[in-house]
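One protein chain is absent from this view; the other protein chains keep their places.
Which chain is which? They are A, B and C, in the order written, and residues in each are numbered from 1.
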Amino acid sequence: MPALMHKPVTTMIAVALLGLLALVPIAAEAFDDPFMLTLFTRIVIMAIAAVSLNLILGYGGMVSFGHAAYIGIGGYTVGILAHHGVHAAWIQWPLALLMSGLTALLIGLLSLRTKGIFFIMITLALAQLVYYLGNGAYAYGGDDGLTILKRSDFGGLIDLNHRPTLYYLCWAVLVAALYLCYRTVNSRFGMVLQGAKSNDRRMATIGFPVFRYRLTAFVIAGMVCGLAGVLSAAFTDFISPAMMHWSRSGDLIVMVVLGGMGSLFGPLFGTVAFLLLEEILSSWTEYWKIVFGPILVLVVIFARGGIDGALMRGQANILMAGCAGFFLLYGVHSAYESDWLIPTAILAAAFALVWLAKWLADRRASAKEAGHV
Amino acid sequence: MTRSSFKTTLAILAATLAALPLAAAPAAAQAAKKIRIGFVTTLSGPNAAYGQDMKNAFELALDHMGRKMGGIPVEVVYEDDEQKPEVGKQKTEKLLQRDKVDFVAGYIWSNVLLASYKPAIENKTFLISANAGPSQLAGDQCSPYFFAASWQNDQNHMAVGELLNQKGAKKLYMVAPNYAAGQDATNGVKALFKGQVVGQDMTKWPDQLDFSAEISKIRAARPDAVYVFFPSRWGVQFYTQYNQAGLKKDIPLYSAFTVDAVTLKLQKDLALETYLTMTWGTDLPYAANQKFVGDFRKKHKDNPTFYGAQSYDAANLIASAVTATRGNLKDKDAVRKALEAAKFDSVRGPFKFGNNHFPIQNVYQQEVYKTADGEYDLRTVSTVLTAHQDPHAAKCKM
Amino acid sequence: MLLLLFEQFLNGLQIGLLLFLLAAGLTLVFGIMDLVNLAHGSLYMMGAYFAAVFTQWTGNFFLGALLALPAGALLGIIVEVVALRTLYTRDHLDQVLATFGLILFFNEFARVVFGAGGMAIELPSWLEGQVEIMPGLPYPSFRFLIIVVGLGCAGFLYLLVQKTRLGMLIRAGASNREMVGALGIDIKLLFTLVFGLGSALAALAGLMSGPITTVQIGMGDNILILALVVIVIGGIGSIRGAFIAAVAIGVIDTMGRAFLPNMLGSFLNPSDAGTLAQALSSMLIYILMAAVLVLRPAGLFPAPGR
Partner (left out) sequence: MTDLLTVEGIDTFYGRSQVLFGMSLSIRAGEVVTLMGRNGMGKTTTIRSIMGLTPASRGRIGFRDADIRGLPSYRVAKIGVGLVPEGRQIFPNLSVKENLIATAANRNGASQPWTYERVIELFPRLAERSGNMGNQLSGGEQQMLAVGRALMTNPHLLILDEATEGLAPLIRLEIWQCLERLKQAGQAILVVDKNVGALTKLADRHYVIEKGRVVWQGNSAELQAAPDIQHRYLGI
C-alpha cells in the first residue's frame, strides 16, 4: 500500500472527514437544518466527479478540460429516459454509465494523441460540442433544461426520494470511487499510468501500450464522472446544458488542484473546501469573489501541491493559520448576527487554532535545527 | 508565522473578543412572528444590475407597506443565483429548508426558475416569479403553487407581431439568440404577424459578441422591418452594431426585452425611433405606478426597469394574500385563493390571473425619447394588445 | 452575391483581427514565459474599462485609448510582480488555479469600481458612420479601423520580434531562459516587459472591441476561450500562427453563420436545415480545432525549441 503508507496524516484526516460526512444526515436532523443535507449532497456528488478527474489528471497527467461533459451525459441519459417514461434504475443507470463511457472512449480516441495544453484544448473543444448539443436539443428543453418529474425507481429497494437514503447512496459511491481509484493507482495498470505521466516514451519502449492504458483510464474516469451526473440528476431533478459548460469543467480542475492532484484524497479536500468556502463566503457578501479569488492565489503561492501537499509536507501550521483566519472572519461576521455564545465559541476556536499553528511551527523549526546541526 | 505577526494576531483576537458583547447585543432581542420571504435573483456577474434593481424595487414596496404585511413584520432573505441553474436551485432549497420562508420570489432567468421550480412546489411553498415566464409553466407543467407576477414569455413578442401588422410591415427579418427564449420569441412574433418572414438568424448563445454576419445578411435581404430579441448586454451590442452598419435609418427595428432602463444608459440615441413592446412603462397613469416610479427615482436617482416594476408587484401580490388570510399562511388553499384574486393595485393597472396563474394584461408599444435634461427614457405610445392571455393557458389543467 | 461574399469576408477578417490582438499577447506570454495566463481575459476587460473611463474623462476616444494602453500595461506589470512571478517554474495547473482566482477577483473588482451596468465607449461621430469601400458596399468605419489597427499591430509585432534585439531576446528567452540569463540579460525584467507588452495588447483588444460589444463585467471570460483556441491552432508562441489561426477562425465562423443555412437548405428541408445550421455554426470553431489537433498535435506552426 505505498500510496497510503507514507502520508498517514492525510489518511487520518481524510478518514475523519469521510466519517464526519457520514454523520451529516444525523446532524441535519439534530440541528433541524435540512439544508445542511442538501448542501452536503451536492458536495459529495461533486467530490465523486473530482475524484474521477484526479484519476486521469493527477495520476495520468491528462488534464481534461471537458470533464463536466460526462456529468451532463450521465444526467441527460437519465433525464431523457425519464422524459420518455422509463424510470427503472436498472435500465437508466447502466445505460448512463455506458453512454458516458462511450463518450469518453470517443473523446479519448481523438484527444489522447496530443499532449500538454493541446490535450487541454482538444478535450475542451469536444466537450463544447456536447454542450452545444444539449443547448440545441429543443425536444429536451434546450438551454432551459429538463425537469425530471420522477426519480429513478429501484423497485422499492432504494427510495431515492428519501433524502438521507439518497445522501448515503452518494456517500457510498464516493467511498467506492475512492477505493476504485486507490486500487487502480496501486495496481500494475496504475503504475504504468503514473510512469507514463513522467516519461511516456520510456514506458512505450519498455513495451507497454501506453495509449491503450491511458484510454482505459480515461474511460473509467468518464464512467465514474457519468455516475456523478446520474446522482446529480437524481438529486436536483433537473438537467440543463449549464452543467456541462466549460466553466464547470474549470471548477472541477480547480477543486482537484486546490486539494492536491495526484493524491488519493486531494480532490475530496479540494471539493469540500471549494464548495464550503463558496457557500459561506457568498452568504456574507455578494462580493464574495473578491475574497475568494485572492484566497486561491495565496493557496497556490504558499501551499504547494494544494491542501494535501501542505498536509504532507507538514505545513499544517499554514493550514491552521488559514483556518484560524477564516474562523476569525467568521466570528466577527456572526457577531453582528447572532447572540454572544456562538461568535465567542467560534473565536475561541480560532484562538485555539492560532495557538496550535504556532506550536506546530515551533516544533517544526526545532526539528529542523536538530536535523541540520 | 513569525513571532511578531503572531503577536499581532493575538492582539486582534483579544480586541475582537472584547468587542463581541457590544456587537452581539442588538441582535438578541427578536420578535416572535414574522412573514419570511426568500428572494432569488442575480446579484453578481454581468447581469447583477437587474438583480439589484429587483431588490431595490422589492425593498421599496416593503417601505411603502411600513415593512409589514397585514400588520405582521416582514423579513426578506436575498440570495444570488449567479445566473446558474444549479446555484439558483441550491439557494432556493436553502431558503426553503434553512430559512423556512413562507414565499419564494424573484427569478430573472427561465433556466434558473425551471431548476428551482420542483423543490418549491414539492415543499408546497408559493413561488412567485417576478420575471421569468417560460411556456412549460404556463402550459402542462402549471402548478397551484406557482404564480407569475410578470408575463408569459410569448406575450411581448406576440405584441410585436401585432404591432408589425399595424405598421403595415410585409417583409420581416428576425434575429434572436439560439436558445429556448429565443425560439419562443420568434415563434411568438410569427403567431400574430401576417406578412412574410424573409429571413431568420439564430445566433450562438451565449458567447456570440459580434453580429456583423447577420447584419450584412439583413442588408442584402432588404426587408421592411427587422425584429430582434436580445436581452441585456446583447441588446446593447446589437443596437450599436446595427447603427454602425448604417441600417437604423433605412430599416425600422422592432424588439421586445431589448431596451430597458439599464441598457438605455448605454444605448442612448441608438434606441431612438425603434419599436418596442412591454407590459409596463414608467409613464402608465395609474396611482400605484406614479407612487412607485416617483419614490424609486427619489430614492435611487434612477429609473426602475420592468424587472423592478414586476418585483414591486410581486411584493404587493404577496402582501395582498397575507392580508386576506390575516397572516394564517398554514391554510394553503386560502392563500392560493387570495393570490388568485390578485387584489392589489398593480403598477400595470388592470391585472388579473388566468387559470394558469399567469397574468391577463395589456401590452403596450413603447418608444425611447430624450428628456428635457438630456437623459433617455421610455414612454408608452399605444396599447397593442388589450387584456391579453397567453396561448399556453389552454394546456394547463387547473 | 459576390458583394455579399466579400462583405462577409471583411466581417470575418475584422473579427479575426480582433481575436488576433487578444491572442497575440496570450501566445507571447505563454510561449515565452511558459505561463498559462487565464487572467489575460481580465486584462482585456480592464483595458476596455480604462478606455471607457479615460474616454469619458478626456472626451476623446483616441486620447482615452492612448491613456488606456499604458494603464493596461502597468496593471499587467503589477499583476506579474505581485502574483505571477513566483509561478513561472510551477506546474501549468498551479498557474491555471492562480489565474482563475485572478479572474474572479477582477470581475468583482470591476463591479465594485465601475458598477454593474457596464459602460459604453463613445466614438467620435465620423467613426460611427460608414465608409464606402467599393461602390455599393458601405462598411462601418469603426470596423474598418479595427482591420487597420489589427493589420498594423501584426506588422509591428512582426518587426519587433523578427528585426529588433529585444525581439531576439524574446525568442531566445522562449527557447532557453537560463542561457539568456547566463549571458547577462535580466530575464526577470525581460519577462516583466513581455508581460507588460502582452497586457498592453490585451488592453488594445479590449478598447477596440469595447465600442462594438460594450464594456461589461466578464467580457473577457468567453473570448479568452476563443483566444486559447486561436493560439493552440496556431501553435503556442508563434505570432505568425496566431495571426493565421485568428483570421481563419474569424472568416470560417462568419462564413458559417452567413451561408450554412442556405447551403444546407439546398438539400434538406428548411426547418431541419435551420436547426442543423445553427447547431453546426455554434460548433464550427471547436470542430476546426479538434480537426487541426488530430492532424497536427502541436498546432499549425509549432515553435522550434519547445
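The rule we apply is simple: contacts are C-beta pairs under 8 Å (C-beta built on N, C-alpha and C of every residue); 3 or more make two chains touch, one makes a residue touch a chain.
If you're wondering where the values come from, they're calculated on a predicted model, not measured in any experiment.
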item: Visible chains in contact with the missing one; value: C
item: Which residue of C:Gln56, C:Asn176 or C:Asn262 touches the chain not shown here; value: C:Asn176
item: Chain C, residues in touch with the chain not shown (by the definition above); value: 165, 168-169, 171-172, 174-176, 178-188, 303-305
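Here is the rule we go by: only the chains that are shown with their structure count from here on.
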item: Inter-chain centre distance, chain A versus chain B - centres from mean C-alpha coordinates, in Å; value: 35
item: Averaged-CA centre spacing for the pair chain C and chain A, given as whole angstrom; value: 32
item: Junction residues of chain B - those touching two or more other chains; value: 44, 48, 178
item: Sequence positions of chain C contacting 2 or more other chains; value: 107-108, 111, 225, 278, 282
item: Chain C contact footprint on chain B (complex, rising order); value: 44-49, 52, 178, 200-204, 206-207, 209-210, 212-214, 216-217, 220, 233, 236-237, 240-241, 243-246, 262, 265-266, 268
item: Residues of chain C defined as touching chain A within the complex; value: 30, 36, 83, 86-87, 90, 92-98, 100-109, 111-112, 221, 225, 228-229, 232, 236, 275, 278-279, 282-283, 286-287, 289-290, 293-294, 297-299
item: Interface residues, chain B side, partner chain A - complex; value: 1, 6, 9-10, 12-13, 16-17, 19-21, 23-24, 27-28, 43-44, 48, 80, 84-86, 89-90, 93-94, 96-98, 110-111, 114-115, 117-119, 134, 136, 141, 178-181, 183, 205
